[in-house]
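Please read the structure below before turning to the comments.
One protein chain omitted, others in place.
The first chain written gets the first letter, and so on, giving A, B and C; residue counts start at 1 in each chain.
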Amino acid sequence: MDAIFDSINNLVKIIGDAIAGLVGSLLPHPISDIVVMALGTLAIFIVVLTLCAGLTYLERKLVARIQDRIGPNMAGPKGLLLPIADAIKLFTKELTTPAAADKWVYNLAPIIVMVFAVLTYAVVPFAPDVIGTNLNIGVFYIIAIGSASTIAILMAGWGSRNKFSLLGAFRTVAQLIGYEVPMLLNLIPIIMLTGSMSLVDIVERQWNTGVPFLIYFPLSALCFLISGLAETGRSPVDLLEAESEIVAGFHVEYSGMKFGLIMIGEYANSLAIAVVFVSLFLGGYRGPILPPYLWLLIKTLLVFFGFMWLRGTLPRVRIDQLLNMNWKFLVPISVVHILLIMFEGKLFVTDPARIAATGGILVPVLLQAVIMGGTSIGLLLGGLLLAGRSVRGERLQHDADMTARRTANQKAAMALVK
Amino acid sequence: MRTDFAFVGVMLLVVFGAVAVVPVLNGLLGPKKPNAAKQATYECGMETVGDAWVQFRVQYYLFALIFVLFDVGGVLLFPFALAYNGVAIWSVLVVMLFAGTLLAGLFYAWRKGVLTWD
Amino acid sequence: MEVSQIVFLILTVTLLGAAALVVTTKNLFHAALYLIVSFFSVAGMYVLLEAGFFAAAQLLVYIGAISILFIFAVMLTRGTALITPLNSQAGAVGVMSAIMFAILAVFLWPAPIRLQEVILGGFRLLRGGTYGGEPWQFVPNNADTAAVVNNATLRLGAALGDFAQYGALLLLSGALLLVGVIGSIWVARERKIADTRADRSEAAADARHEAQLESEAEAREAAALPAGAHAASVEGQH
Partner (left out) sequence: MLNGIPLHWFLLVAAALFCLGLFGALARKNAIAVLMGVELMLNAVNINLLAFWRYVNPAGTGGLAFTAFVFIVAAAEAAVGLALIISVYRNTQSIDPEKLDQMKL
């Protein structure tokens, strides 16, 4: 019985090992390694693409339900074949290239968007021992890849040689680089407690202590989620493709599958954010009874469901609001959060060996989690209170100014009439 | 260490190859009827006036400056976060001072009105 | 040929090719893109040197931040069409760079001259030591070294927080960043129109000019007045 459970739990690993063994027996040493890696890469690529295709269907259906529509229902039973129909449609569209475009830059940009989106998945653990590569700089690598992919957007905006493209690219980059900062900063508390940047170690620590990092750092989780949404241009903060403002942002001039690559790339990016969020804050692939890959899938779908819900519910924010929220709220509060956690981490220690070395108060893990979580929530509430008060003050000031101006105008008008 | 990164390199090449095929395939499958109007720069039907590569506002650059401050500073916080469990309280104070420096830069920009988008 | 050697050679070709294009391309945006390619190849070099953290930091800092600054600056200073990308001294500079590289290559190439030993030996002689000896002691490539290399990032973090090691460097770099960013904001900020130096001097010149005109007009009036008065008085006499 245990053997059956084991084989179900390690299904992916067993298949992978079998393929690796087969390739290893057929080819000489360095080439076989490279072929196995290439096969693993292709497996990740195909899984990501399939998930993205399925999720686009789910998202359309769900958003339609939220908006009181039926959603896709023509292609296949209940519109299930819609992603395939979409792919066929995009593949048979004409590829137009603006005559003025910077050809190389223009054509390379969508490919780079897609490649960087898939590269993120190289370090995400799908199950124990099922991971592209367990880099010891795991989360830092994810941030770095996300940061480098900003270039592709500037390339698309420049290459199209269109005012709206370039304007859209500039606004997008202002948004992306802004929201990279809270993302970067909110990983630091997790790395401090885990003592490792590898995503596998982070997942295993949450499983071993029994406390997911969501309880430790609710503020970090919230900041990471918001900045993740902004990084991937999901709907409440989708200024990248504000159709009503800058036609469609940096990808106006793209058609056919080049447009499709940008769209799938962004979709893969937001899926990556969901998976990384699950690994960082919700315990990743670990969970009781069910096999690990299923747990990861369930948790990721739940987080992604939250993304869809937000998209269906909230209106788009303005760019000044977006940048204000980042620089005047998320970034300062994240830095203060790091400082507080640095203090508390040294004060409340769970490891007896460290007490002897550096001092502190010995507490059980749960208490440490509650203390840090309390700090996190307290800081969040305090920050919201402060920000709310300042915003209200600004609004009152603005109203007062307006009233004063109106009375002055009325007086002037009266004087004129006399 | 190096073999860990080999996977990333292979992934870069394989995915780049697989993705680069897509536009080529689309070019083969789709129709090819270019004309001047189709290839003109898209501006909601209007004729384009002037070059698209116009000059931009300096505000974007100022935002990028604050981003650089936190990005580069954050890079130095990562190794420290990794070593955090083993260091003495004095080291924590040094790094807190460093993080405070970053915040000081942010508040300077705030006071100067750089963060206000208009 | 080992795999790592092949990778190294490919990276070298892309790195130097992209760098050569950076310094010769006319279109500045393309130069910035080639700069990104060369940064990327340098990140590959770091991976070969087993400094994974710095490879990722290269992506984050150089490609994600510095290149963006460059591209923004290119966009902000448009309208300066260049006829030639290089200035008048380019030939001389090229020859000088080539000579410099030749000298470095001769120094660095281990066989058959081993000039590095000659030079280092010479330095030792100058400082009162003896001539000869291996300049660098290479570490053996064994499990110990691998373990040491693998936790290098952790040791770097501990060293950055420690005043006995590089704590001062950390604070210094923080101060440098802060001063740099404050300075750049101060320099690049758009001020009110009368605030920029050019406008101020222009306004001052305008003011001077106006004052001069005014005084001239006054003088003319003053000069005209007695004549007028005289005329009036003459008229009154009639």
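One rule holds for everything that comes next: a residue touches a chain if its C-beta (ideal position, glycine included) is under 8 Å from a C-beta of that chain, and two chains touch if they have at least 3 such contacts.
Everything quoted here is computed from the prediction, not taken from an experiment.
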What shown chains does the left-out chain touch? B, C
Of the residues in subunit B, which ones touch the absent chain? 2, 58, 61, 65, 68, 71-72, 75-76, 79
What is the set of subunit C residues that contact the non-displayed chain in the whole complex? 2, 4-5, 8, 12, 15-16, 19-20, 22-23, 28, 31-32, 35, 38-39, 42, 45-46, 48-51, 54, 57, 61-62, 65-66, 69-70, 72-74, 76-77, 79-80, 82, 84-90, 93-94, 96-98, 100-101, 104-105, 108-110, 136-139, 141, 145, 148-149, 152-153, 155-156, 159-160, 165-166, 169, 173, 176-177, 179-181, 183-185, 187-188, 190, 196-198, 201
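The criterion applied here is as follows: only the chains that are shown with their structure count from here on.
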If you tally contacting C-beta pairs, which comes out ahead, A-B or B-C? Let me know. A-B
Whole-Å separation of chain centres (CA-atom averages), subunit A against subunit C: 33
Chain centre separation in whole Å, for subunit C relative to subunit B (CA means): 20
Touching two or more other chains in subunit C are residues 52-53, 57, 60, 64-65, 68, 75, 150, 153
Would you please write down the residue numbers of subunit B that are in contact with two or more other chains? 1, 4-5, 53-54, 56, 60, 64, 66-67, 71, 78, 81-82, 84, 86-88, 92, 95, 102, 109
Interface residues, subunit C side, partner subunit A - complex: 3, 29-30, 33, 36, 52-53, 56-57, 59-60, 63-65, 67-68, 71, 75, 150, 153
Across the complex, what residues on subunit B touch subunit C? 1-2, 4-5, 9, 53-62, 64-69, 71-73, 75-76, 78-84, 86-88, 90-92, 94-95, 97-98, 101-102, 104-105, 108-109, 112, 114
Show me the residue ranges of subunit A that touch subunit C in the complex, using the header's touch definition. 30, 102, 105, 135-137, 140-141, 143-145, 147-148, 150-151, 154-155, 158, 166, 170, 173, 177, 180, 197
